[in-house]
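Shown next, in C-alpha coordinates, is the structure this report addresses.
Just one protein chain is left out here, and the rest sit where they should.
What follows is chain A.
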Amino acid sequence: MTPGLLFTQNGSAVNRNEIPEHSGERFLETLVSAIQGGWRVVSYFGAPEAHLVRLYCILSFKSHAALGIMSTAVSGKSFPSLVAEAPQLHLFEREIAEQFGISFEGHPWLKPVRFAAPLASTSAVPPRAPEKVGVMDFYRVAGDEVHEVAVGPVHAGIIEPGHFRFQCFGEEVLHLEISLGYQHRGVERMVLGRPGLRTLKCMETVAGDTTIGHGTAYAMAMEALCGVRVPAKAEAIRGIALELERLANHTGDLGAIAGDVGYLPTASFCGRIRGDFLNMSAELCGSRFGRGLVTPGGVQFDVGRELAEKLRKRIDVARREVTNAVDLLWDSPSVMGRLEGTGVVSEKDALDLGLVGPAARASGLNRDIRRDHPFGIYNVAQLPVETAKGGDVYARTLVRWLEIEKSLHFIEEQLAQLPGGSIASPAAQVGGDQMALSLVEGWRGEVCHVALTDGRGELERYKITDPSFHNWSGLAMALRGGQISDFPLCNKSFNLSYCGFDL
(Lines give C-alpha, C1' and ligand atoms only; values in the text may rest on other atoms or scores of the structure.)
Protein backbone atom coordinates (compact mmCIF):
# COMPACT_ATOMS: atom_id res chain seq x y z
CA MET A 1 0.00 0.00 0.00
CA THR A 2 1.12 3.50 -0.69
CA PRO A 3 2.09 5.78 2.18
CA GLY A 4 0.82 9.34 2.18
CA LEU A 5 -2.83 8.48 1.61
CA LEU A 6 -5.73 8.39 4.01
CA PHE A 7 -7.43 5.07 3.45
CA THR A 8 -11.17 4.88 3.46
CA GLN A 9 -14.01 2.87 1.96
CA ASN A 10 -16.80 3.46 -0.44
CA GLY A 11 -19.72 5.25 1.18
CA SER A 12 -17.89 6.59 4.21
CA ALA A 13 -17.02 10.00 5.53
CA VAL A 14 -13.74 11.24 7.02
CA ASN A 15 -12.88 14.34 8.99
CA ARG A 16 -11.37 16.92 6.69
CA ASN A 17 -8.48 17.52 9.06
CA GLU A 18 -7.49 13.85 8.82
CA ILE A 19 -6.81 14.10 5.09
CA PRO A 20 -3.02 14.20 4.58
CA GLU A 21 -1.89 17.60 3.33
CA HIS A 22 1.26 17.33 1.25
CA SER A 23 3.60 19.83 -0.28
CA GLY A 24 3.11 20.09 -4.03
CA GLU A 25 6.19 17.99 -4.68
CA ARG A 26 5.25 15.23 -2.27
CA PHE A 27 1.69 15.21 -3.59
CA LEU A 28 2.89 14.66 -7.15
CA GLU A 29 5.40 12.00 -6.11
CA THR A 30 2.75 10.14 -4.16
CA LEU A 31 0.34 10.34 -7.08
CA VAL A 32 2.88 9.01 -9.57
CA SER A 33 4.03 6.16 -7.36
CA ALA A 34 0.44 5.24 -6.54
CA ILE A 35 -0.49 5.04 -10.22
CA GLN A 36 2.63 2.98 -10.92
CA GLY A 37 1.65 0.74 -8.02
CA GLY A 38 -1.73 -0.05 -9.56
CA TRP A 39 -3.89 2.70 -8.08
CA ARG A 40 -6.37 4.45 -10.34
CA VAL A 41 -7.56 8.04 -10.19
CA VAL A 42 -11.25 8.21 -9.37
CA SER A 43 -11.47 11.95 -8.96
CA TYR A 44 -9.07 14.89 -8.90
CA PHE A 45 -10.55 18.28 -8.20
CA GLY A 46 -10.06 21.63 -6.55
CA ALA A 47 -11.91 23.32 -3.72
CA PRO A 48 -11.55 26.98 -2.82
CA GLU A 49 -9.97 27.87 0.50
CA ALA A 50 -9.03 31.30 1.78
CA HIS A 51 -6.67 32.79 -0.85
CA LEU A 52 -5.72 29.39 -2.25
CA VAL A 53 -7.03 26.33 -3.99
CA ARG A 54 -6.85 22.94 -2.35
CA LEU A 55 -6.49 20.03 -4.71
CA TYR A 56 -7.93 16.69 -3.64
CA CYS A 57 -7.08 13.43 -5.29
CA ILE A 58 -9.18 10.30 -4.74
CA LEU A 59 -7.61 7.00 -5.76
CA SER A 60 -8.88 3.46 -5.92
CA PHE A 61 -7.06 0.21 -5.30
CA LYS A 62 -9.43 -2.50 -6.30
CA SER A 63 -7.99 -5.63 -4.77
CA HIS A 64 -8.24 -4.21 -1.24
CA ALA A 65 -11.50 -2.32 -1.85
CA ALA A 66 -9.51 0.67 -0.63
CA LEU A 67 -9.91 4.30 -1.54
CA GLY A 68 -7.13 6.78 -0.81
CA ILE A 69 -7.38 10.52 -0.31
CA MET A 70 -4.74 13.23 -0.15
CA SER A 71 -4.60 16.95 -0.72
CA THR A 72 -2.24 19.79 -1.46
CA ALA A 73 -2.58 23.54 -1.41
CA VAL A 74 -1.85 25.62 -4.48
CA SER A 75 -1.28 29.28 -3.74
CA GLY A 76 0.41 30.34 -6.98
CA LYS A 77 -0.77 30.59 -10.54
CA SER A 78 0.60 27.27 -11.68
CA PHE A 79 1.17 23.68 -10.72
CA PRO A 80 3.11 20.91 -12.49
CA SER A 81 1.15 18.68 -14.85
CA LEU A 82 1.34 14.91 -14.57
CA VAL A 83 -0.28 14.13 -17.89
CA ALA A 84 2.93 12.81 -19.42
CA GLU A 85 3.20 10.18 -16.67
CA ALA A 86 -0.51 9.63 -16.20
CA PRO A 87 -2.69 10.41 -19.24
CA GLN A 88 -5.79 9.56 -17.17
CA LEU A 89 -5.33 12.97 -15.49
CA HIS A 90 -5.54 15.05 -18.64
CA LEU A 91 -9.19 16.10 -18.38
CA PHE A 92 -9.06 16.50 -14.61
CA GLU A 93 -6.20 18.99 -14.98
CA ARG A 94 -8.04 20.85 -17.71
CA GLU A 95 -11.10 21.03 -15.49
CA ILE A 96 -9.16 22.38 -12.51
CA ALA A 97 -7.45 24.90 -14.78
CA GLU A 98 -10.83 26.10 -16.03
CA GLN A 99 -12.51 26.18 -12.64
CA PHE A 100 -9.73 27.87 -10.68
CA GLY A 101 -7.46 29.51 -13.22
CA ILE A 102 -4.45 27.37 -12.27
CA SER A 103 -2.14 26.68 -15.16
CA PHE A 104 -0.68 23.15 -15.32
CA GLU A 105 2.91 23.39 -16.50
CA GLY A 106 3.70 20.75 -19.05
CA HIS A 107 0.10 19.94 -19.95
CA PRO A 108 0.00 19.40 -23.71
CA TRP A 109 -3.03 21.60 -24.33
CA LEU A 110 -5.00 23.26 -21.53
CA LYS A 111 -8.24 23.89 -23.36
CA PRO A 112 -11.58 24.78 -21.77
CA VAL A 113 -13.70 21.81 -20.72
CA ARG A 114 -17.13 23.41 -20.34
CA PHE A 115 -16.42 27.04 -21.23
CA ALA A 116 -17.78 27.87 -17.78
CA ALA A 117 -17.10 30.78 -15.49
CA PRO A 118 -14.52 30.01 -12.76
CA LEU A 119 -15.91 28.39 -9.62
CA ALA A 120 -13.83 30.62 -7.40
CA SER A 121 -11.11 33.17 -7.79
CA THR A 122 -8.11 33.27 -5.53
CA SER A 123 -5.75 36.10 -4.82
CA ALA A 124 -3.17 34.67 -7.21
CA VAL A 125 -5.56 34.42 -10.14
CA PRO A 126 -7.83 37.34 -10.98
CA PRO A 127 -11.39 36.50 -12.07
CA ARG A 128 -11.97 36.16 -15.79
CA ALA A 129 -14.98 35.92 -18.04
CA PRO A 130 -15.78 32.50 -19.46
CA GLU A 131 -14.85 31.82 -23.05
CA LYS A 132 -17.46 31.46 -25.77
CA VAL A 133 -18.57 27.86 -25.99
CA GLY A 134 -16.89 25.80 -28.68
CA VAL A 135 -14.57 28.60 -29.72
CA MET A 136 -11.02 27.34 -29.37
CA ASP A 137 -8.13 26.06 -31.44
CA PHE A 138 -8.81 22.55 -32.61
CA TYR A 139 -6.08 20.07 -33.34
CA ARG A 140 -5.51 20.21 -37.07
CA VAL A 141 -3.79 17.92 -39.50
CA ALA A 142 -2.16 19.67 -42.44
CA GLY A 143 -1.86 18.20 -45.93
CA ASP A 144 -3.20 18.55 -49.44
CA GLU A 145 -5.86 15.91 -49.21
CA VAL A 146 -6.69 16.27 -45.54
CA HIS A 147 -10.07 17.77 -44.86
CA GLU A 148 -11.96 18.72 -41.75
CA VAL A 149 -15.52 17.73 -40.89
CA ALA A 150 -17.25 19.76 -38.19
CA VAL A 151 -20.52 18.51 -36.67
CA GLY A 152 -22.79 20.01 -34.02
CA PRO A 153 -23.78 21.31 -31.54
CA VAL A 154 -27.19 20.52 -33.06
CA HIS A 155 -27.17 16.97 -34.43
CA ALA A 156 -29.44 15.12 -36.82
CA GLY A 157 -31.37 13.06 -34.27
CA ILE A 158 -32.96 13.82 -30.92
CA ILE A 159 -29.69 13.84 -29.01
CA GLU A 160 -27.77 16.14 -26.76
CA PRO A 161 -25.54 18.91 -28.11
CA GLY A 162 -21.80 18.58 -28.62
CA HIS A 163 -19.27 19.58 -31.23
CA PHE A 164 -17.12 17.07 -33.10
CA ARG A 165 -14.17 17.86 -35.37
CA PHE A 166 -12.83 15.11 -37.57
CA GLN A 167 -9.50 15.43 -39.36
CA CYS A 168 -9.95 13.13 -42.33
CA PHE A 169 -7.88 11.73 -45.13
CA GLY A 170 -10.57 10.58 -47.47
CA GLU A 171 -12.83 8.37 -45.39
CA GLU A 172 -10.13 7.67 -42.83
CA VAL A 173 -10.25 9.59 -39.58
CA LEU A 174 -6.79 10.68 -38.47
CA HIS A 175 -8.06 12.43 -35.38
CA LEU A 176 -11.36 13.27 -33.73
CA GLU A 177 -11.66 16.08 -31.23
CA ILE A 178 -14.77 16.38 -29.08
CA SER A 179 -15.72 19.75 -27.63
CA LEU A 180 -18.53 19.81 -25.08
CA GLY A 181 -20.01 22.24 -22.58
CA TYR A 182 -23.26 23.10 -24.34
CA GLN A 183 -25.35 21.40 -21.64
CA HIS A 184 -23.56 23.18 -18.80
CA ARG A 185 -26.21 24.07 -16.20
CA GLY A 186 -23.91 24.77 -13.26
CA VAL A 187 -25.07 21.80 -11.17
CA GLU A 188 -22.04 21.70 -8.88
CA ARG A 189 -22.49 25.36 -8.04
CA MET A 190 -26.27 25.08 -7.61
CA VAL A 191 -26.14 22.40 -4.93
CA LEU A 192 -23.87 24.27 -2.54
CA GLY A 193 -25.31 25.21 0.85
CA ARG A 194 -27.65 23.19 3.00
CA PRO A 195 -28.57 19.95 1.26
CA GLY A 196 -32.31 19.55 0.77
CA LEU A 197 -34.96 18.23 -1.57
CA ARG A 198 -33.86 20.52 -4.38
CA THR A 199 -30.35 19.06 -4.11
CA LEU A 200 -31.79 15.57 -4.58
CA LYS A 201 -33.75 16.68 -7.66
CA CYS A 202 -30.62 18.21 -9.18
CA MET A 203 -28.75 14.96 -8.55
CA GLU A 204 -31.47 12.86 -10.16
CA THR A 205 -31.12 15.00 -13.27
CA VAL A 206 -27.32 15.16 -13.52
CA ALA A 207 -27.84 12.58 -16.25
CA GLY A 208 -31.48 11.65 -16.76
CA ASP A 209 -30.78 8.09 -17.86
CA THR A 210 -28.70 7.51 -14.72
CA THR A 211 -31.24 8.83 -12.22
CA ILE A 212 -30.83 5.85 -9.89
CA GLY A 213 -27.03 5.84 -10.28
CA HIS A 214 -26.54 9.49 -9.41
CA GLY A 215 -29.42 9.51 -6.93
CA THR A 216 -27.90 6.59 -5.05
CA ALA A 217 -24.42 8.11 -5.07
CA TYR A 218 -25.80 11.32 -3.61
CA ALA A 219 -27.88 9.45 -1.04
CA MET A 220 -24.83 7.41 0.00
CA ALA A 221 -22.78 10.58 0.47
CA MET A 222 -25.52 12.11 2.62
CA GLU A 223 -25.92 8.91 4.66
CA ALA A 224 -22.17 8.90 5.30
CA LEU A 225 -22.30 12.53 6.41
CA CYS A 226 -25.25 11.87 8.73
CA GLY A 227 -24.09 8.50 9.98
CA VAL A 228 -27.37 6.91 8.89
CA ARG A 229 -27.70 3.18 8.17
CA VAL A 230 -29.95 2.19 5.30
CA PRO A 231 -32.43 -0.64 6.02
CA ALA A 232 -31.75 -3.94 4.23
CA LYS A 233 -34.98 -3.78 2.27
CA ALA A 234 -34.19 -0.33 0.93
CA GLU A 235 -30.76 -1.55 -0.21
CA ALA A 236 -32.40 -4.42 -2.10
CA ILE A 237 -34.90 -2.07 -3.78
CA ARG A 238 -32.11 0.30 -4.76
CA GLY A 239 -30.22 -2.62 -6.28
CA ILE A 240 -33.26 -3.73 -8.26
CA ALA A 241 -33.81 -0.20 -9.54
CA LEU A 242 -30.14 0.21 -10.48
CA GLU A 243 -30.15 -3.03 -12.46
CA LEU A 244 -33.44 -2.11 -14.14
CA GLU A 245 -31.79 1.12 -15.22
CA ARG A 246 -28.89 -0.87 -16.64
CA LEU A 247 -31.28 -3.23 -18.44
CA ALA A 248 -33.28 -0.42 -20.05
CA ASN A 249 -30.22 1.42 -21.29
CA HIS A 250 -28.25 -1.61 -22.45
CA THR A 251 -31.30 -2.96 -24.29
CA GLY A 252 -31.95 0.41 -25.92
CA ASP A 253 -28.32 0.68 -26.95
CA LEU A 254 -28.19 -2.82 -28.44
CA GLY A 255 -31.22 -1.81 -30.51
CA ALA A 256 -29.53 1.45 -31.52
CA ILE A 257 -26.34 -0.40 -32.51
CA ALA A 258 -28.43 -2.75 -34.66
CA GLY A 259 -30.15 0.27 -36.19
CA ASP A 260 -26.85 1.92 -37.02
CA VAL A 261 -25.69 -1.09 -39.01
CA GLY A 262 -29.06 -1.12 -40.77
CA TYR A 263 -30.36 -4.28 -39.10
CA LEU A 264 -33.91 -3.26 -38.35
CA PRO A 265 -35.47 -6.33 -36.66
CA THR A 266 -33.33 -6.06 -33.51
CA ALA A 267 -33.53 -2.28 -33.63
CA SER A 268 -37.33 -2.38 -33.60
CA PHE A 269 -37.70 -5.12 -31.00
CA CYS A 270 -35.14 -3.69 -28.57
CA GLY A 271 -36.56 -0.18 -28.91
CA ARG A 272 -39.83 -1.54 -27.54
CA ILE A 273 -38.37 -3.90 -24.92
CA ARG A 274 -36.36 -1.02 -23.48
CA GLY A 275 -39.73 0.58 -22.75
CA ASP A 276 -40.81 -2.54 -20.88
CA PHE A 277 -37.87 -2.15 -18.50
CA LEU A 278 -38.61 1.54 -18.05
CA ASN A 279 -42.22 0.63 -17.26
CA MET A 280 -40.97 -1.78 -14.60
CA SER A 281 -39.12 1.12 -12.97
CA ALA A 282 -42.41 3.02 -13.16
CA GLU A 283 -44.12 0.15 -11.32
CA LEU A 284 -41.59 0.67 -8.51
CA CYS A 285 -42.00 4.42 -8.13
CA GLY A 286 -44.34 5.90 -10.76
CA SER A 287 -41.52 7.28 -12.91
CA ARG A 288 -39.99 5.49 -15.89
CA PHE A 289 -36.63 6.97 -14.97
CA GLY A 290 -36.81 6.17 -11.26
CA ARG A 291 -37.47 9.74 -10.15
CA GLY A 292 -38.43 10.00 -6.53
CA LEU A 293 -37.40 6.47 -5.60
CA VAL A 294 -34.06 6.93 -3.87
CA THR A 295 -33.83 9.31 -0.96
CA PRO A 296 -31.10 9.79 1.65
CA GLY A 297 -31.81 7.14 4.28
CA GLY A 298 -33.53 4.64 2.00
CA VAL A 299 -36.24 4.61 -0.64
CA GLN A 300 -39.65 6.28 -0.85
CA PHE A 301 -41.64 3.35 -2.21
CA ASP A 302 -42.04 -0.14 -0.79
CA VAL A 303 -42.19 -3.34 -2.80
CA GLY A 304 -44.77 -5.71 -1.42
CA ARG A 305 -45.15 -9.41 -2.23
CA GLU A 306 -47.74 -8.74 -4.91
CA LEU A 307 -45.60 -6.19 -6.75
CA ALA A 308 -42.53 -8.41 -6.46
CA GLU A 309 -44.43 -11.29 -8.03
CA LYS A 310 -45.75 -9.05 -10.83
CA LEU A 311 -42.24 -7.79 -11.58
CA ARG A 312 -40.82 -11.32 -11.60
CA LYS A 313 -43.34 -12.34 -14.21
CA ARG A 314 -42.58 -9.31 -16.34
CA ILE A 315 -38.82 -9.91 -16.04
CA ASP A 316 -39.40 -13.45 -17.23
CA VAL A 317 -41.29 -12.28 -20.32
CA ALA A 318 -38.74 -9.55 -21.01
CA ARG A 319 -35.88 -12.07 -20.79
CA ARG A 320 -37.43 -14.27 -23.45
CA GLU A 321 -38.13 -11.34 -25.73
CA VAL A 322 -34.79 -9.60 -25.38
CA THR A 323 -32.90 -12.87 -25.85
CA ASN A 324 -34.91 -13.59 -28.97
CA ALA A 325 -34.23 -10.09 -30.33
CA VAL A 326 -30.50 -9.97 -29.54
CA ASP A 327 -29.75 -13.52 -30.69
CA LEU A 328 -30.55 -12.35 -34.21
CA LEU A 329 -27.46 -10.13 -34.06
CA TRP A 330 -25.06 -12.98 -33.32
CA ASP A 331 -26.67 -15.05 -36.08
CA SER A 332 -26.33 -12.40 -38.79
CA PRO A 333 -22.91 -12.49 -40.46
CA SER A 334 -23.51 -9.08 -42.06
CA VAL A 335 -24.08 -7.54 -38.61
CA MET A 336 -21.02 -9.24 -37.14
CA GLY A 337 -19.02 -8.06 -40.12
CA ARG A 338 -19.83 -4.47 -39.24
CA LEU A 339 -19.21 -4.82 -35.50
CA GLU A 340 -15.99 -6.80 -35.46
CA GLY A 341 -12.81 -4.81 -35.66
CA THR A 342 -14.66 -1.48 -35.72
CA GLY A 343 -13.65 1.26 -33.27
CA VAL A 344 -10.93 -0.60 -31.41
CA VAL A 345 -9.64 0.76 -28.11
CA SER A 346 -6.67 -1.29 -27.03
CA GLU A 347 -6.30 -2.49 -23.46
CA LYS A 348 -3.27 -0.26 -22.99
CA ASP A 349 -5.10 2.83 -24.24
CA ALA A 350 -8.09 2.01 -22.04
CA LEU A 351 -5.79 1.65 -19.04
CA ASP A 352 -3.84 4.84 -19.80
CA LEU A 353 -6.98 6.89 -20.37
CA GLY A 354 -8.61 5.47 -17.23
CA LEU A 355 -11.76 4.20 -18.94
CA VAL A 356 -14.55 2.83 -16.74
CA GLY A 357 -17.72 0.79 -17.10
CA PRO A 358 -18.64 -1.49 -20.01
CA ALA A 359 -16.29 0.43 -22.33
CA ALA A 360 -13.33 -0.47 -20.09
CA ARG A 361 -14.49 -4.05 -19.61
CA ALA A 362 -14.85 -4.48 -23.37
CA SER A 363 -11.16 -3.55 -23.69
CA GLY A 364 -10.23 -6.24 -21.19
CA LEU A 365 -10.03 -4.14 -18.01
CA ASN A 366 -11.53 -6.05 -15.14
CA ARG A 367 -13.05 -3.23 -13.12
CA ASP A 368 -16.52 -2.86 -11.68
CA ILE A 369 -17.43 -0.87 -8.59
CA ARG A 370 -20.11 -3.42 -7.64
CA ARG A 371 -17.33 -5.92 -6.96
CA ASP A 372 -14.24 -3.75 -6.36
CA HIS A 373 -15.80 -1.30 -3.90
CA PRO A 374 -19.11 -2.98 -3.04
CA PHE A 375 -21.92 -0.80 -1.78
CA GLY A 376 -25.45 -1.45 -0.56
CA ILE A 377 -26.89 -4.77 -1.68
CA TYR A 378 -23.70 -5.66 -3.57
CA ASN A 379 -22.01 -6.21 -0.21
CA VAL A 380 -24.05 -9.38 0.12
CA ALA A 381 -25.04 -10.27 -3.45
CA GLN A 382 -22.32 -10.43 -6.06
CA LEU A 383 -22.69 -10.02 -9.79
CA PRO A 384 -20.07 -11.62 -12.04
CA VAL A 385 -17.94 -9.05 -13.91
CA GLU A 386 -18.07 -9.56 -17.66
CA THR A 387 -15.11 -8.62 -19.80
CA ALA A 388 -14.14 -9.03 -23.43
CA LYS A 389 -10.84 -8.80 -25.24
CA GLY A 390 -11.31 -7.05 -28.56
CA GLY A 391 -12.02 -3.47 -27.47
CA ASP A 392 -14.13 -3.06 -30.61
CA VAL A 393 -17.81 -2.34 -31.11
CA TYR A 394 -18.46 -6.08 -31.03
CA ALA A 395 -16.81 -6.39 -27.62
CA ARG A 396 -18.81 -3.46 -26.25
CA THR A 397 -22.01 -4.99 -27.64
CA LEU A 398 -21.16 -8.37 -26.17
CA VAL A 399 -20.32 -6.99 -22.73
CA ARG A 400 -23.63 -5.11 -22.69
CA TRP A 401 -25.46 -8.32 -23.55
CA LEU A 402 -23.67 -10.39 -20.92
CA GLU A 403 -24.49 -7.72 -18.36
CA ILE A 404 -28.15 -7.85 -19.37
CA GLU A 405 -28.21 -11.58 -18.63
CA LYS A 406 -26.58 -11.10 -15.23
CA SER A 407 -28.83 -8.20 -14.25
CA LEU A 408 -31.97 -10.15 -15.14
CA HIS A 409 -30.82 -12.99 -12.91
CA PHE A 410 -29.87 -10.60 -10.10
CA ILE A 411 -33.27 -8.87 -10.13
CA GLU A 412 -35.13 -12.17 -10.07
CA GLU A 413 -33.04 -13.32 -7.13
CA GLN A 414 -33.59 -10.12 -5.18
CA LEU A 415 -37.32 -10.08 -5.86
CA ALA A 416 -37.59 -13.63 -4.59
CA GLN A 417 -35.88 -12.90 -1.29
CA LEU A 418 -36.83 -9.33 -0.43
CA PRO A 419 -36.13 -8.72 3.24
CA GLY A 420 -38.84 -7.33 5.48
CA GLY A 421 -38.74 -4.27 7.65
CA SER A 422 -38.68 -0.56 7.01
CA ILE A 423 -37.61 1.13 3.77
CA ALA A 424 -36.05 4.29 5.16
CA SER A 425 -34.17 5.49 8.20
CA PRO A 426 -35.08 8.85 9.70
CA ALA A 427 -33.07 11.87 8.64
CA ALA A 428 -30.22 13.01 10.82
CA GLN A 429 -27.94 16.00 11.17
CA VAL A 430 -25.31 16.44 8.47
CA GLY A 431 -21.85 16.30 10.00
CA GLY A 432 -19.61 19.36 9.79
CA ASP A 433 -16.06 19.52 8.39
CA GLN A 434 -16.38 16.15 6.70
CA MET A 435 -15.57 14.65 3.36
CA ALA A 436 -17.95 11.95 2.16
CA LEU A 437 -17.10 9.72 -0.73
CA SER A 438 -19.43 7.47 -2.69
CA LEU A 439 -19.02 5.33 -5.77
CA VAL A 440 -21.79 3.58 -7.69
CA GLU A 441 -21.51 1.41 -10.77
CA GLY A 442 -24.08 3.03 -13.01
CA TRP A 443 -24.94 1.43 -16.34
CA ARG A 444 -22.35 3.60 -18.07
CA GLY A 445 -19.73 2.96 -15.41
CA GLU A 446 -18.38 4.53 -12.29
CA VAL A 447 -20.35 7.40 -10.78
CA CYS A 448 -18.33 9.24 -8.14
CA HIS A 449 -19.68 11.83 -5.71
CA VAL A 450 -17.56 13.71 -3.19
CA ALA A 451 -19.18 16.04 -0.66
CA LEU A 452 -17.20 18.49 1.45
CA THR A 453 -19.02 20.16 4.31
CA ASP A 454 -18.10 23.25 6.28
CA GLY A 455 -18.31 23.60 10.07
CA ARG A 456 -22.12 24.02 9.95
CA GLY A 457 -22.71 20.94 7.83
CA GLU A 458 -23.41 22.89 4.65
CA LEU A 459 -22.00 21.74 1.33
CA GLU A 460 -18.91 23.76 0.59
CA ARG A 461 -17.90 21.80 -2.48
CA TYR A 462 -19.67 18.98 -4.28
CA LYS A 463 -17.76 17.12 -6.96
CA ILE A 464 -19.53 14.81 -9.37
CA THR A 465 -17.61 12.60 -11.78
CA ASP A 466 -19.86 10.92 -14.30
CA PRO A 467 -18.41 7.89 -16.14
CA SER A 468 -18.60 9.94 -19.33
CA PHE A 469 -15.88 12.20 -17.95
CA HIS A 470 -13.47 9.26 -18.09
CA ASN A 471 -14.78 7.79 -21.33
CA TRP A 472 -15.17 10.57 -23.92
CA SER A 473 -11.44 10.30 -24.71
CA GLY A 474 -12.01 6.59 -25.31
CA LEU A 475 -14.54 7.39 -28.04
CA ALA A 476 -12.10 9.82 -29.69
CA MET A 477 -9.45 7.09 -29.56
CA ALA A 478 -11.82 4.49 -31.05
CA LEU A 479 -12.17 6.57 -34.21
CA ARG A 480 -8.43 6.83 -34.92
CA GLY A 481 -7.65 5.15 -38.19
CA GLY A 482 -11.30 4.20 -38.63
CA GLN A 483 -13.84 5.33 -41.18
CA ILE A 484 -15.84 8.48 -40.54
CA SER A 485 -18.95 6.56 -41.55
CA ASP A 486 -18.36 4.30 -38.54
CA PHE A 487 -18.70 7.21 -36.13
CA PRO A 488 -22.42 6.78 -35.33
CA LEU A 489 -21.84 3.10 -34.63
CA CYS A 490 -18.84 3.73 -32.37
CA ASN A 491 -20.75 6.52 -30.65
CA LYS A 492 -23.71 4.23 -29.90
CA SER A 493 -21.48 1.52 -28.50
CA PHE A 494 -20.21 4.01 -25.89
CA ASN A 495 -23.43 6.07 -25.59
CA LEU A 496 -21.86 8.69 -23.35
CA SER A 497 -23.66 11.42 -21.50
CA TYR A 498 -23.25 15.04 -22.53
CA CYS A 499 -25.12 16.52 -19.57
CA GLY A 500 -23.34 14.24 -17.09
CA PHE A 501 -20.07 15.58 -18.44
CA ASP A 502 -21.12 19.22 -18.78
CA LEU A 503 -22.71 19.32 -15.29
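FYI, a contact is a pair of C-beta atoms (placed from the backbone, for glycine too) under 8 Å apart; a residue touches a chain by one contact, two chains touch by 3 or more; residues count from 1.
Convention: contacts and distances are computed from a predicted model.
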So one subunit is absent here. Using its UniProt record, which name fits best from "3-isopropylmalate dehydratase", "Branched-chain amino acid ABC transporter permease", "Formate hydrogenlyase subunit 7-like protein" or "Protocatechuate 3,4-dioxygenase alpha chain"? "Formate hydrogenlyase subunit 7-like protein"
Contact residue for the chain not shown (choose from A:L284, A:I315, A:L398 or A:L479): A:L284
Sole residue of A:G292, A:G354, A:P467 or A:G482 that reaches the chain not shown, by the stated touch rule: A:G292
One chain is left out of this view; which of A:G181, A:P231 or A:G442 touches it in the full complex? A:G181
Contacts of chain A with the absent chain, listed as residue ranges: 115-117, 133, 153-154, 156-161, 181-187, 189-190, 196-198, 200-202, 204-209, 211, 252, 265, 268-269, 271-272, 274-275, 279, 282-289, 291-292, 300-301, 321, 324-325, 327-328, 331-332, 497-499
